[in-house]
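For this depiction, one protein chain was excluded, whereas all remaining protein chains were kept in their positions.
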Amino acid sequence: MKNVNQIRIPKEASIKRIINLMKDTGFNGKRLAKACLIYEEMIKDSECRKFFGLAGAMIPAGMRRIIRDWINKGYIDVLVTTGANLTHDLAEALGYHHLQGDSQASDKELRKKGFNRIYDVYMHNEVYGAMEDFVQGLEFSSGMSVKEFIWFLGKKLKDDNSIMRTAAKKKVPIFCPAFTDCGLGIQLALNKEIRINQFKDLKEIIDLAWTAKKAGIIIIGGGVPKNHIMQALQFTPKNASYAVQITTDTPSPGGLSGAELREGISWGKINQKAKRVEVLCDATIALPIMAGYLA
Amino acid sequence: MKNVNQIRIPKEASIKRIINLMKDTGFNGKRLAKACLIYEEMIKDSECRKFFGLAGAMIPAGMRRIIRDWINKGYIDVLVTTGANLTHDLAEALGYHHLQGDSQASDKELRKKGFNRIYDVYMHNEVYGAMEDFVQGLEFSSGMSVKEFIWFLGKKLKDDNSIMRTAAKKKVPIFCPAFTDCGLGIQLALNKEIRINQFKDLKEIIDLAWTAKKAGIIIIGGGVPKNHIMQALQFTPKNASYAVQITTDTPSPGGLSGAELREGISWGKINQKAKRVEVLCDATIALPIMAGYLA
Amino acid sequence: MKNVNQIRIPKEASIKRIINLMKDTGFNGKRLAKACLIYEEMIKDSECRKFFGLAGAMIPAGMRRIIRDWINKGYIDVLVTTGANLTHDLAEALGYHHLQGDSQASDKELRKKGFNRIYDVYMHNEVYGAMEDFVQGLEFSSGMSVKEFIWFLGKKLKDDNSIMRTAAKKKVPIFCPAFTDCGLGIQLALNKEIRINQFKDLKEIIDLAWTAKKAGIIIIGGGVPKNHIMQALQFTPKNASYAVQITTDTPSPGGLSGAELREGISWGKINQKAKRVEVLCDATIALPIMAGYLA
Partner (left out) sequence: MKNVNQIRIPKEASIKRIINLMKDTGFNGKRLAKACLIYEEMIKDSECRKFFGLAGAMIPAGMRRIIRDWINKGYIDVLVTTGANLTHDLAEALGYHHLQGDSQASDKELRKKGFNRIYDVYMHNEVYGAMEDFVQGLEFSSGMSVKEFIWFLGKKLKDDNSIMRTAAKKKVPIFCPAFTDCGLGIQLALNKEIRINQFKDLKEIIDLAWTAKKAGIIIIGGGVPKNHIMQALQFTPKNASYAVQITTDTPSPGGLSGAELREGISWGKINQKAKRVEVLCDATIALPIMAGYLA
């Protein structure tokens, strides 16, 4: 058994150095370091198809370019996301930026001024008008899958920092099972006759799991993205050889978001011998650190 | 200002009595009592349309009949749920029951024996064969909304304790924005040519929000169901006059599941003067207590 | 393996009935029920010495009489507490009551008016003047242990609902390892020449652990009380046959408050075959329910 390293952080230490020290400590510091190492292994393993689940409101909190860069660099092979991230990506692409706010602000006053609050971040609701104009200007055929529709949207965006645009460019599929559960979905419902074939997406992600030589999963936050990736692995012979989870949820309330990864072994979603770790950490802390490590 | 009541629980106290004592205490005990009182007010307010969001894995944990009874009694006017709850409802209706297990069990051993673990509950994976047979036996037309499809399914089930069957009987709409994110969705994808029109659901829930005289929301767990109800209120002039949230998530990581309800005031989702409370509590503790109070 | 019971809460159900239904569900609902059952067994086991740890700010939240009654009924044989609970017990005994407040109040305004806020509860700081007068009026010898001093204080109080008074009356020892960490401790330091022999307390609690035929532990909140009880068991041949923990802390940050009870098996604090359960729940929800069950 190795000793716990009583770490000393040297002057001018790089994040890579700090992580390599943290990997011999304990608790979530050790786990975060392990997450960096396992994700790095996934990236270097050319046989590994990397399924990345993104929940929460990551773009309002400034994580947009980190995800965008990881798609661009091939660190993400398949992205499964909430509709919120797509809506926020579109907002930023249309030139509407999230603002640094105050979690203790008067929500009454914010309402009067038109600011929607996401904890300590604001977005002015004028963005919905811009989104509506954008959606009304779209022409598309019926029966696309959500993935196809997102790539279609991505190609229409000019912002090179857009997640959707970059995914379309690199042909990284984006799946969004709850596509109608977001502002973009609502704008489409109210302004267009739209038929989207979500079962086509479902078959495609199952196929991506089936045909992968190896599968690795990176789960940020849990929720529908976590379940969607895990269930794709459940219904194919494949299971994940690598699994990293960053969440602030815990196991005993029984929800999937906080569930330990080893539970997935019983489902055939994760391999018994998988390199796996779950970290209890806000993603807005973990993602910049992982990005610094992997850069 | 009222004193905090140093409560004494009398012998043979009913849950109603205990809650009425707890409402003058502090912290989450007071909030849980407040949640019971506000939900009771919602139920007695004949003008109030009650939108109920159900996340998590509530049926594996034994909450099935509580939700079913509330639909039956008119305590829920609109249900928004994860696909997991529908899948588990179907499993139980087909005679496959969830089992009391051990959160510390060897997931390796469970895999060998075919038991899928959800924290301290198991389901044997033979249920998927039964689900597949059931799905293969279905005949249905294309282009239904998810709500219509769930009512269709519900009418096919014989189990009177089924949530889907009871909702179909009482004409309570069930919305499931992430319908492809569950075992039932997968069985449909793999066994049927299926086209479901989820934008039809989206328009319908927005219409239900628009035409409600008053709106009340009860959010169990957060996730897609919470967002879906809240966004319907956001895009109509209506906002919630009553709001109750039961979750184990907290606000500072920025996710919607843990967000305080007052944040919704800035979005126009919740009325400034709304009677509202969020309770930090596992739903498997809160739901039986609320059921006892409202019985 | 038993099925998970899909529970139905009957009309007019007592809390005892509800708990007996919850014991066959899952997640923390099942655990809370198990906690009631194990505590009940501890109480009925005449050989079991019941060590009760009380952290947090339980009296501001209205839990005073529940703890007082449990001492009075013999449900608690040894109480280990934070100084805060003793200070608040004294405040109430001197006629100063905690007030129902608002967690969103302006702390600036509260400061002006003299209200100290504990989440959604207030106490007016005039209580410190009364506490100072009370302390100045005390005459006592040097070298008492904390336990002796608390019994001494308890006998001076007239309020029959006082925890300290009731413990003195029933000769239930109260240990407070961090006695100087509270308002009462400060009043003593500033107004009296006081020497307290805390090592006498330490030897006494170790002796209580050593001489117990069986030991049971009930931990509310964690912290110093949890450690103090567990370490007493560690340094004697005895270990706990029963263990119940109610906390909102979780294991992975490594702190003792959230640590699972099974960890204590490795330390010799808890018996391998102990009946044990930890519940993720706010004590202000769990304590009234347990009080209703045990009444």
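As written, the chains take the letters A, B and C, and residue 1 is the first residue of each chain.
To be clear about the criterion, a residue touches a chain if its C-beta (ideal position, glycine included) is under 8 Å from a C-beta of that chain, and two chains touch if they have at least 3 such contacts.
In this text the structure is predicted, and so the values were computed from the model without any measurement.
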item	value
Listed residues C:108, C:158 or C:171, member touching the removed chain	C:108
Residue among C:70, C:96, C:134 or C:179 that touches the chain left out of view	C:179
Selected from C:172, C:202, C:244 or C:287 as touching the chain missing from the view	C:202
Chain not shown, touching residues in chain B	26-28, 31, 250, 252-254, 278, 280
In chain C, positions touching the absent partner	55-57, 60-61, 82, 84, 103, 105, 107-108, 110-111, 115-122, 125, 177-183, 185-186, 188-190, 194-199, 201-203, 206, 221, 223-224, 227-228, 231, 235, 248-259, 262-268, 272, 282-284
Where the unshown chain meets chain A, residue by residue	1-15, 18, 21-22, 24-30, 32, 59-66, 69, 92, 97-101, 104, 118-122, 161, 248, 262, 280-282, 284-285, 287-289, 291-292, 295
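One rule holds for everything that comes next: only the chains that are shown with their structure count from here on.
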item	value
Centre-to-centre distance between chain B and chain A (centres being mean Cα positions), rounded to whole Å	25
Interchain centroid distance [CA atoms averaged], chain A/chain C, Å	42
Two or more partner chains touched - positions in chain B	60-61, 118-122, 248, 262, 282, 284
